[in-house]
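Before I ask anything, here is the structure I am working with.
Left out: one protein chain. Kept in place: all the others.
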Amino acid sequence: MPLLEVTNLRTSFHTRHGIVRAVNDVSFSLEKGDTLGIVGESGSGKSVTCYSLMRLIPQPPGKIEGGTAMFDGVDLLTASTEQLSKIRGKRISMIFQDPMTSLNPYLRISDQIIEPLLIHEKISRAAALERGIAMLSEVGVPDAANRIRSYPHEFSGGMRQRVMIAMALITKPELLIADEPTTALDVTVQAQILDLVKKMQRELGMAVIWITHDLGVVAGFCQRVQVMYAGRIVERAATDELFARTAHPYTRALQKSIPALQPKGAALYTIPGMPPDLSRPIPGCPFVPRCEFAQEQCKQPVELKDITPNHATACLRVQKGEIKL
Amino acid sequence: MSAEPPIVTQHLGEIEPGHSLWQDAWHRLRQNKLAIIGGIFVIILAVACFLTVTIAPGTYATTNLALGATKPSLHHLLGTDILGRDMLARILFGGSISLSVGLVATLVSVIIGVLYGAISGYVGGRLDVIMMRIVDIIYSLPFVIFVILILVVFGQQIILVFMAIGAVSWLDMARIVRAQVMSLKRQEFVEAAVSLGLRKRRIILRHMIPNVLGIVAIYGTLIVPTVMLLEAFLSFLGLGVQAPMTSWGTLINDGRKSMEEYPWLLIFPSLFFAITLFSLNFVGDGLRDALDVRASKD
Partner (left out) sequence: MLRFILKRILEAIPVLLIVATITFFLLHHMPGGPFDTEKVTTPEIKAQIEAYYGLNKPVWRQYLDYMGRLIFHGDLGPSYKYFGWSVNELLAGSLPVSIELGIEGMVFALFFGLIAGTIASLRKNTLGDYLPMSIATLGICIPSFVTGPLLILIFGIHFKWFNSSGWFFPRDRILPAMTLGLYYMAYISRLTRGGMLEILSQDFIRTARAKGASGWRVMCKHCLRGGLLPVVAFLGPAISGLVTGSLVVETIFDIPGSARFFVTSAFNRDGPMLMGTTLVYAVLVVVMNLLADVAQVWMNPKLRFE
């Protein structure tokens, strides 16, 4: 039984300029202890997908148009507020991209770290504080007993992210959703945070969804990857498979764009064009305007289909075997 | 491999033309019905008031003691006061005084505030610290008390009323302009303009002033009702314009004294006053919503 099973999720935003279909028919599942990476550019829908699961989308203008997300027999998308608040922060936790804005600047770290405990467990403040200090130590914050009384702005970026991780994991959740937690950090700190999450995952046996635009991060950490573009999943595979036998032009283009892998002295490769306007309906494959393999047939609607077991693609021509990437 | 040309080039023409900040703001302002209605009302009122002053200058003062105070009628649309003077004429004349005081005092306020704030913000350093500390201190004192003292000591010429009121209200403007200038100084687009080789004067004219203008317009519009309230307040205490000239504040005060017997003497001037202030507030709020990019309602 999968830990999380998402089926046909559709989320859109009703704005002044039209209805933006941010997540367009996304389905995936997650087993206990899995590590899933979700890769895509800004606007691909990778973050909105996970925010929809936690129902953290501001409901005007956002709207979850349809689909289900089964978590231990509960549909997260239609659960009551009461059911949902028992899951959020306790069984599913989330960490965010910018730790400075994601922490309350007016409260001490101590208040914020022990808050999930006070909400979800019957525990005294003193006992919660002890666990908070222990957790803070475990994520690598030195002198935790004193530093826990500080305010967020007294920490550096990397430390703040560690605090967020401590805050998210203090209730030993079954699933951690990490929304680009290293994007705002220095490269060296990125590696440390990744190692920290790996370590905590091993200790707690939890599943992790790691959202990022950086293929390098995915390569080092996730067992499975799904690539999103324009609100849809365009390729899904085990990480090794994805790199070795790439099955979608967009994934290939992303790989080509990694600067470190390109020959020195040549112009850097960029994907031509821009992501599509999601307020307009897109017939067929959304990558068509930017794809070097695009043909007229690509403008027909296309589904995500397995080409080998556990390797799915949404490219019509790859599905038909017409091209090899 | 396909022999077709990439489809990407076909779509370049679909990129939308951009909107300038002012166009965007005007578009947003137009959608704000309250602001538009308010703006139209104020304009019509101002025209009516100043027409009265130019076309029928004496009517507000012509007394008719035999008539006395009467309720609204066909002859006198808003009634007459105790001395038989036509209320409509008095209200419109009073309006011209109140609006003039509002405009001139706001202008005084804006000029002092912009200069003070711009200097403080641009020069920075110790001068800025001292200047802002002075603002803080003045802000905290009940300045109106000093205005009253000044008016008591130096008499009540109308010029003094304008300036005294303006002198009370410049503080907010100074703070806001200073904040804007300081943030503009550091903005990347100033560095970009400099790196492109633009001269300092061009930078100030083409880039800084339009940005400051916007914010001055918003808060300037909001100063007008504050100033008009202040004038009414002074008139209530007997320190505003002197008879036979009248303003809305004086009219309200006079009406208050006989409100039990002749309530319309209080109600009509109050109504005009309140609606005008309301309208000005809506316009100011509308401007602020239109120009503040972050605070969109989406």
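Going in written order, the chains are labelled A and B, and every chain counts its residues from 1.
FYI, a contact is a pair of C-beta atoms (placed from the backbone, for glycine too) under 8 Å apart; a residue touches a chain by one contact, two chains touch by 3 or more.
Source: prediction; values computed, not measured.
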**Message:** So one chain is hidden, and I want to know which residue out of B:145, B:159 or B:196 touches that hidden chain in the complete assembly.
**Reply:** B:145
**Item:** Residue among A:39, A:167 or A:271 that touches the chain left out of view
**Value:** A:167
**Message:** Tell me which of A:94, A:175, A:228 or A:294 is the one touching the absent chain.
**Reply:** A:94
**Residue among A:103, A:193 or A:282 touching the omitted chain** = A:103
**Message:** Please output the residues of chain B touching the missing chain, sorted low to high.
**Reply:** 133, 137, 139-146, 148-150, 152-155, 225, 229, 232-233, 236-238, 252-253, 256, 259-260, 263, 266, 270, 273-274, 277-278, 281-282, 297
**Item:** Residues belonging to chain A that touch the chain removed from view
**Value:** 54, 56, 85-90, 93-94, 96, 98, 101-107, 111, 115-116, 119-120, 151, 153, 164, 167
